[in-house]
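In what follows, a structure is listed as structure tokens, so that the remarks can point back to it.
With one protein chain withheld, the remaining protein chains of the complex are depicted in position.
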Amino acid sequence: MTPPAAVIKDTSMLKQKEMISGNYRKLETAVADGRKVAATFVPGNLNELIMCFDMLNNLPEINAIQNGLRKKTGAYIMEAEKRGHSEDVCTYVKADLGMIAKGNIGPDGQKLPDPDLLLLSYTGCFTFMKWFELLREHYKCETAMLHVPYQGDGRISKNMISYVVKQLREEVIPKLERVSGVKFDIDRLRENLARSARAEEDFVWVLESAKARPSPIDAYFGGVYYIGPIFTAFRGTEDATLYYRLLRAEIAERLAAGQGPVTPAGDMPAERYRLVVEGPPNWTSFRDFWKMFYEDGAVVVASTYTKVGGLYDQGFRHDPDHPLESLAEYCLGCYTNRNLPSRVDLIEQYMEEYQADGLLINSIKSCNSFSAGQLLVLREIERRTGKPGAFIESDLVDPRYFSPANIKNRLESYFQMIDQRRGGGKSVPARAA
Amino acid sequence: MSTPVTEIITVTEIIARCQALFDDLNFTYAREWKAAVPGRIVVGYMPFYVPRELIHAAGGLPLGVLGGGEQLEVIQGDAYYQSYICRIPRSTIELGVTNRLDFVDAMLFPSICDVIRNLSGMWKIMFPKVRSRYFDVPQNFSDGVGGTFYIHELTELREMLAEASGRAVTDAAIRASIALYNENRALVREVYAFRARQPWKAPSAEVYLLMRAGMVLAVEEHSRMLREYLDAAAAADRPRRDNSRVVVTGAFCEQPPLNLIKSIELSGCYIVDDDFMLVNRWEQSDVSLDGDPVANLAQAYLHNSANTSAKYEPDPAQKGLYLVAAVKRTRAEGVIFASPSFCDPALLERPMLQRVLAAHDIPFIAFKYAENSGQMQPIREQAGTFADSIKLWSTP
Amino acid sequence: MRAFIGIDLGSTTTKAVVLDENMDVLGRGITNSRANYDTACKVAKYEALLAARFTLLQRGLASVVAAESRLEDFLGSLERSFRLGQFVEQLDDLEETCLDKAKGDRFKGREAAIAEAIRLIFVALRADAPALFARDARRKSDFFRDLAGSRFMAVGQETAKAANLSYDMLLNLYDKAIIEVENRPPSGEIKDKLLRALARLIDVSPELADLVAEVSDPVRAALDIPAEEVAVVGTGYGRVTLPFSKEHIRSEILCHGLGAHMMYPGTRTVLDIGGQDTKAIQVDDQGIVENFQMNDRCAAGCGRYLGYIADEMNMGVHELGPLAMQATRSVRINSTCTVFAGAELRDRLALGEKREDIIAGLHRAIILRAMSIISRSGGVRDQFTFTGGVAKNEAAVKELRQLIIANYGDVVININPDSIYTGALGAAAFARRAVAN
Partner (left out) sequence: MTRTAGIDVGTGAVKTVIFETDGAATNWLIKRVDRVRQRDPYQLATETYHTALEELGMRHGDLDYVATTGEGESLSFHTGHFYSMTTHARGAIYLDPEARGALDVGALHGRAIRMDGRGKVLSYKMTSQCASGSGQFLENISRYLGIAQDEIGALSKQGTSPEKVSGICAVLAETDVINMVSRGISAANILRGIHSSMADRLAKLIKTIGSVDGVVLMTGGLAHDEGLVAAMQEAMRQEKVQWPVRNHPDSIYAGAIGAALWGAFRHEKLAREEALEQAA
């Protein structure tokens, strides 16, 4: 999740950029270097495990996001639709398939390697399963399926953990061993997990800094950068641990100085509205979208999107003492794998702990996993907190579904509404002529 | 069968009964069924696979909730869904908030897609007094892994049902229910086979209504109805038309309007196989009656159940072959992909299936619908063109 | 007269409201929206200021003319006379413009025939004009484009046939001319025009001569009161392109909420169905917006839908409601796609359904969609106010009442004949506030 060039030039940011382009470089030379590549997803990714087999990690969602930021996805989506995909389905999938159809040139302009293994850890969304079936049809490579059950009753049962652990043992690890030719070493996994836990600690500190007034971070637009390393190919690496240490120090400084978040237009002037945001952002117009917020002094103090790759702020940490169980628990606990009542509870908790003025839902056309039920979420939160909510609609990487005028209209009205409510306002009945 | 002559029932009568059940958005039959004997429970489920045997064994009526169709005016349901989500969850919510499901003791939400999955949570929030459960099934099909998980899930469901009905769900009761459902599935398969042989004698709209009745009737009654239909339809004298034979696929969840099914046939296509209401024929042969009945249900799920896009296909070489087999079995001349708009599982699967069909030289067409689609013109147009080309190019 | 003006530039109509310092409504004006937003605003404002003059006239004359009915009658006649004069002026302009368009290669050799045909058409149009503005006359619309257009088409068809010219060609000349004519802002002072109308009035209705003489001084006095446009606030669909600065623009949601609150202070839920959007707004007891929902990018089921249907059936929009009221049952219509409304209509007619029943079904479909949007915004709370152009449609209102009562029980339902001006009223109130603060 590299930002478009020249947004934020902090040390942590430079570090992250270097990590990400480093990973792309490794992918580009993977074949030459004789490295094996696994393709896998963000929610419920098993990065620590993949690392045990010296495999590289290519995340199709991240490619879609990066291509979205670079405004390349429109053409890719068209390409996929031309090849028979419905206009109704998830545009991450179509952006990925379109990119492959057009030569599989990655966001950095270099050809991406064919994966040796499709590691289908299927967490929080059914589309992933179809996505990898489609990729499997194309690459004709090995696929390892990890079915992560859904928390239908809002809890993780023993049955679920043992099901996932069993699959890891009997399905996933043997395939990883076979494809990579590396023998599984559980101690290596333990070390990786220990590093993850350290980074997670700092990451949570950063997210929670938004409880301050003014908040030193934007937990949505800024947040998508902060989650980069921990949600993707770096969790469990030394680099990631270092990144979060740097980041924490930077934010601590802003906090001490009473500064607000950094925005593409420099420091944010004054915090006027504190929002909780539910739903992923739009990537094709990311900058314009963000601008609609910071221009009016709106800061996002907590977001659910930054929890799709793990809910660390609720206390979960990867645990070297129970390696496979903790991976299972991690997969089972990702945001979209929680049932709707738990999602509502979580948002309510954020509204209170982060003293938000309201909840904004950015409903994404592509993603039923997030979107189906969001209108009830909005209603419940309004009812429980008495704070106003707002609802906007866009898409992840399909530029056709981002209507700036429409969104601006709604945001403007929303902010004016919060203002009016704060101010009271005077009654002005008219007399008819 | 020894049906006395005086009791011969005509196709028209049977179908009129089915149509009445289909039109009844208040589920009067189920209400009366429940009221007739104290202690009975009704368990609703969204279209797709759930183990109906367990519900039956708990003294319950499994009630298929298949959305509101084209007659229901959805007013409040729309408030819960964006325009880019399919129709069935919103009309189901409408049924709920208008108290049409107020007699239902428990709701099951099968594991089919993210929309139904999230609906299970919405139900918990909106109808806190109703037991509702997301019913997960394994996507791992080995006995020791997926099987063990599934037996646990079934056991939890069994406990929930026992609690709801206030009586233990015994192994013997489950076995008895399996036997009844085995019989019902066999009859369903027979109706399908009959239609594939003589589609002009069993119009698709009729077969559809007949299967729909099975979603709301007690299984014993439905089996009787199927038997009667088979006799009556075989006896009916109906003209054979110059139609082509097609398999309809992709309609396993939100149901098309009845007019759509009629339009397909009117524009020149006989439907000889379909995937409407798969739960009626989910297990493809009898579930074993020996030994642990729950384990038998799990076995049947893992190794002998219908294929559909909500299920993972572990073997890439097998992907989509079930559809080719259906075409061969029913001597169909083509496949119509009819899927609900915004239905991710059906629409993501579609290109893969189409490539398999193309590889086997089976022609296909595709369109989308909503349960309340009003305009049949584009449907007639496409189905008609499909039929035209067979009409014009078949050799006399 | 200190005037505080709100202008609501809608997708189909542009509305203006003039308030005085006490927040009393002095006048309302409406016109069809058009390519030149500036003109649309000017016309609407002009109309509202005209209406404001009539309010002033009424106030000024109330003491002079004792009998209220007589006064009403006089003011009504004056207005009709004014409108007729304006209409004829515009007809002249249209004729001239049509003739002007009938030049060039495409018309070579047929110029004379065309000019003659146009002349004949306009003779007929002018002859029709007084009847359009007679007492109690029913007009298809109040906008020049619609009035002149429908007559032009009716007369044009026969004229073309008689002259052996292509009707399409004549129609095209009209199309070319009307866009220019309607985008020319109104010229001349209201005062002078009113005085001329007054003079004409005596010509046509000599029986009013006494009265006119009697009121002549107070009329002049009322017309002489200078109008000072203190503040103007714009809103509506076209607000971003309004020729106003940012501080003088408010979101249409806020304006509608406030406008509805001003008309009915007890309002908590507002439904507005306009030309291409439907909004449901929840307001608190101060008129402050608490929540709102709008239709998404699709224009299905909005006012334009009725427009398309009316066109398809060769009727005026305002005739649809009465037709639907004659229905004995309502045909179930599921698609409210505006563009395909015509196709759907034909489909149903072909199936043998009755016109009025289909139209009733179409109205129900629109209202059902609105009900969903309301429900999404938080449902209906007492009192409920229905605004926007479609609130003028009795069949839509009937369906809405039914559905509201069925779904939300017994709530007060407010519908004001001036509900189309709600947004403009809210905007005018913001104009007044801007100055107060």
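For clarity, chains are labelled A, B and C in written order, and residue numbers in each chain start from 1.
Here is the rule we use: a residue touches a chain if its C-beta (ideal position, glycine included) is under 8 Å from a C-beta of that chain, and two chains touch if they have at least 3 such contacts.
This is a predicted model, so every value here is computed, not measured.
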{"item": "Touching partners, among the displayed chains, of the absent chain", "value": "A, B, C"}
{"item": "Contacting the left-out chain in the complete assembly, out of C:E21, C:E116, C:D175 or C:D192", "value": "C:D175"}
{"item": "From C:S77, C:T235, C:Q282 or C:T338, residue that would touch the chain that is not displayed", "value": "C:T338"}
{"item": "Contact footprint on chain B, counting only the chain that is left out", "value": "267, 375, 377-378, 380-382, 384-385, 387-389, 391-393, 396"}
{"item": "Absent chain, residues of chain C that touch it", "value": "11, 33-37, 101, 106, 168-169, 171-172, 175-179, 237, 241, 276, 297-299, 302, 304, 312-314, 337-340, 342-343, 346, 349-350"}
{"item": "Contact set of chain A toward the excluded chain (per top definition)", "value": "78, 81-82, 84, 87"}
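One rule holds for everything that comes next: only the chains that are shown with their structure count from here on.
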{"item": "Pairwise touch network: line, ring, star, complete, or other", "value": "complete"}
{"item": "B-C or A-C - the one linked by more C-beta pairs in contact", "value": "A-C"}
{"item": "Distance between chain centroids, defined by C-alpha means - chain A, chain B (Å)", "value": "36"}
{"item": "CA centroid of chain A to CA centroid of chain C, Å", "value": "49"}
{"item": "Rounded Å distance between chain B and chain C, as computed from the means of their C-alpha atoms", "value": "52"}
{"item": "Numbers and ranges of chain B residues touching at least 2 other chains", "value": "79-80, 82"}
{"item": "Sequence positions of chain C contacting 2 or more other chains", "value": "296, 376"}
{"item": "Interface residues, chain C side, partner chain A - complex", "value": "19, 22-27, 55, 240, 251, 253-254, 258, 261-263, 265, 284-294, 296-297, 376, 378, 418, 425, 429, 432-433"}
{"item": "Chain C-touching residues of chain B, taken from the complex the two chains share", "value": "70-71, 73-80, 82-83, 372-375, 377"}
{"item": "Chain B-touching residues of chain A, taken from the complex the two chains share", "value": "83-86, 88-90, 93, 122, 125-127, 129-131, 133-134, 136-137, 140, 143, 145, 147, 149-150, 152-154, 159-160, 162-163, 166-167, 170-171, 339-344, 363, 365, 368-369, 371-376, 380, 393"}
